[in-house]
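Note that this complex is displayed minus one protein chain, with the remaining chains in position.
Think of it as A and B in the order they're written, each chain with its own count starting at 1.
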Amino acid sequence: MTFLRRTTLGTMAAALAFSLAGFSAQAQTKLRVFSGGQNQRPDLMRKLFDQYQAANPGITIDIETGGATSELQRQYLSTVLNAKDSAIDIYMIDIVNPAQYFGAGWLEPLDTYVGPAATALKPYLPVYASANVVDGKVAALPAFADAMFMYYRKDLLAKHGIAEPKTWDELSAAAKKIQATEGNANLQGLSIQGAPIEGAVCTFLLPYWGQGKEFNDAAGRLTLDKPAAVKGLGTWLGMVDAGVIKKNVAEVKTPDTVNEFKAGQAVFAINWGFAWDRFKDDADSQVKGKVGVMPLPAMAGGRSATCVGGWQWAVSAFSKHKAEAAKLVKHLASPASSKFLAVEGSLLPTYAEVYTDADVNRQAPWFKDAAAVVVAGKSRPLSKDYGQVSDIIRTTTSAILARTKTPAEGVDETEGRLRRVMR
Amino acid sequence: MSAVTGSRVAGQGLWSGPGLRLIAAGLVVFNGFFPALWILFTSLKPESELVKKPITWWPQAPSLANYVQAFTDQPLGRYLLNSAIVATLSTLLSLFVSALAAYAIARLNLRYRQAVLTTIVASSMFPLVTLLVPIFETMRALGLLNTYTALVLPYTVLNLPVCTLVLVSFFQSIPRDLENAAMIDGCTRLGALWHVVVPLAAPGVFTAGLLAFVNAWDEFLLALSLNAGATMRTVPVGIALYQGEFTFPWPIISAALIVALVPMALLIAAFQERVVGGLTQGGLKG
Partner (left out) sequence: MADRLPLLDRLRDPSERTLGLLLLAPAFVLLALIVVYPIGRLLWNSFFDLRLSGGGGAKFVGLDNYALVLTDQDFWNATANTLLITVITVPGALIVGLGLALLANLPFKRRWPVRLALLLPWALPLSFAGLIFAWFFHTEYGVVNDVLIRLGLEDRRDPTMWLLKPGWAMAAICLTIIWKTSSFMALILLAGLQMIPRSLYEAAEVDGATPWQQFWQVTVPMLMPSIVVALIFRTITALQTFDIPYTMTKGGPGHATQTLAMLIHATTIDYLDLGYGSTLAVCMFVMSLAVTAVYLRHIGRQAQ
């Protein structure tokens, strides 16, 4: 080639190289993710983000921690999102929040990025098809699942020759028998949460659902069966009177149940999925190797039901990078990510098939038992006013368990207040 | 207070005996220290010890593990620095601004001074939770989110009512003759303020300063909303983040609380002499 042609080609090649480099540098997008506190495993999420960054060189992802509890998260988000702040692109929110946050206009509908609701949420566990779909739009995608399990002392039940109780009455009888024979004044029969925390909503719903009753219809209208609710709460109080549940149950919060069961002070305990690892692995656990997990008992003539929890990924309606954020969310809610979280952190999967995956079962064999529980789980009322609904239910339930109201009074009050909210 | 002659203290002869004084000291010390001691003991225990029945007071096997974890779980040192900077700056600014305003209200013959005082105090009558969003928007518009200024300015405003009112009441109790004397000697009014009034009102100034500092140090809502970034967080927000959705690690939180209390305790111990110092005894001839 002539000198001129070589120079021209060389210059063009250099220009092309520089512009390509410049182009990818300009396309660098920074996504900020608000991902809760310790219990939402930001360390594992960081690993997922690093993998994604490696596969997508134009994206960097920063984690913002700060929503250590649902309360703190709500406090922070209600300030920031009310001010329509665009600083954060992706939020990890509790399963009860999509309806309220989407209704408030804080979440971007993901339909354009992941497809219409009917198809987008089909692969996941059925409960998410209702919890994450608001007004027919996809409000969020699941990150990991959770449910309330019945943990119990395998060793004590075996020692006294008792089979896994299938109804609440059987459980109460079994607990009483074990308590009487063990003769340990500090041994509780059953530990549940009665403090006015979010978990108290589940405390209200478990015996209610256990009778086969529904709390609201598909349109969100209240369908409370008052006598059933009274009977359900009466079941708890009956166990308190029988000495199976302790008298100050209205003071018990989630960590209290875990700590007491771990110290060997309870025969049965209802708690979320994270507790399994605490019982199995904690250095100070007195119950290592002695814990079993089973579906929640049913009420006589009813069916077993549990409360589903878990966290969801949602894109902020005020984000400046919605497309990239939605793409990341889709990846984070994929079967591969679900398997990663299950294997690395024992976080319950959101896909039915991951529960039976060989690798997952090697790491967390108890997932086989857990699967049945989670798949059959029900979600708490889906309402745009969930903040108020939850407040009403948990406050009255706690008051009933503290015996400052009778179940009948409490249920009446609950119904009256809810009617004004859930029309 | 200057040296006491004999055992009778002005106006408090009732407690003159050393025995009664010891009981008095014991009561005050118990009242103040008991919860702090409880937290100290808790910080030396593992979490499992907290559900033992009957409860234990002194830790069975004291260990500093919780302190180590408090610093590794979160950058507690950084939080302490942030809190110290924000609290110090807002206290100094508060004292300066409120000293000027208090002097105007206490000394100058302004017709509208009652309205001014009421307005300043009235600004503290709204619950902060309802003012959060607009304050957030203001700070965002000024580009100040996640900076020290974002907290210093609101904290100064939050402390303005207390500082102003305390200083007004202290300035009022100082007789005017002293300033007039200074001004006859050639001082301007502002000069009289800084050279005569403020030193004489020193107990009030240090009191207002301590109150402002503690208020700023312990403030939570604004710090949570405005300075959410991990490197700019203050201590109360940081301590709240040790908990999780399902966990409340009292031992670690206790360790963090003790760590947070120590600088405040040192500050109080250093300045308590100034708060109650007998600097005034000489200047006032009653």
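What we mean here is this: contacts are C-beta pairs under 8 Å (C-beta built on N, C-alpha and C of every residue); 3 or more make two chains touch, one makes a residue touch a chain.
Just so we're clear, the structure is a prediction, and the values are computed from it rather than from any experiment.
Novice: Of the residues A:Ser35, A:Thr69 or A:Gln100, I need the one that contacts the missing chain.
Specialist: That would be A:Gln100, which touches the missing chain.
Novice: Tell me which residue among B:Leu44, B:Val86 or B:Ile105 touches the hidden chain in the full complex.
Specialist: The single option touching the absent chain is B:Ile105.
Novice: Can you tell me which of B:Ile85, B:Leu178 or B:Ile268 touches the chain that was removed from the display?
Specialist: Hidden-chain contact among the options goes to B:Ile268.
Novice: Considering the whole complex, not just the chains shown, which residues of chain B touch the missing one?
Specialist: Touching the missing chain: residues 1, 4, 9-15, 21, 24-25, 27-33, 35-36, 38-39, 50-51, 53-55, 57, 96-98, 100-101, 103-106, 108-110, 113-114, 116-127, 129-131, 133-135, 138, 153-154, 156-157, 160-162, 164-166, 168-170, 172-173, 188-190, 203-204, 206-207, 210-211, 214, 217-218, 220, 236, 239-240, 250, 253, 257, 260-261, 264-265, 268-269, 272-273, 275-278, 280-281, 284-286.
Novice: Tell me, which residues in chain A touch the chain that this view leaves out?
Specialist: Given the touch definition above, chain A has residues 74-75, 78, 82, 100, 103-105, 185, 195-197, 246-248, 250-251, 384-385, 387-388, 390-391, 395-396, 398-399, 402-405 touching the missing chain.
Throughout what follows, only the chains that are shown with their structure count from here on.
Novice: Report the inter-centroid distance (CA atoms only) between chain A and chain B in whole Å.
Specialist: 40
Novice: Which residues, counting only chain B, touch chain A once they are in their complex?
Specialist: Answer in residue numbers: 46-48, 50-53, 132-133, 136-137, 140, 145, 221, 224-225, 228-230, 237, 240-248.
Novice: Spell out the residues on chain A that touch chain B in their complex, using ranges where they run on.
Specialist: Chain A reaches chain B through residues 36-40, 64-66, 68-70, 72, 75-76, 79-80, 82-83, 85, 87, 186, 253-256, 258-260, 262-263, 265, 271-272, 274-275, 284.
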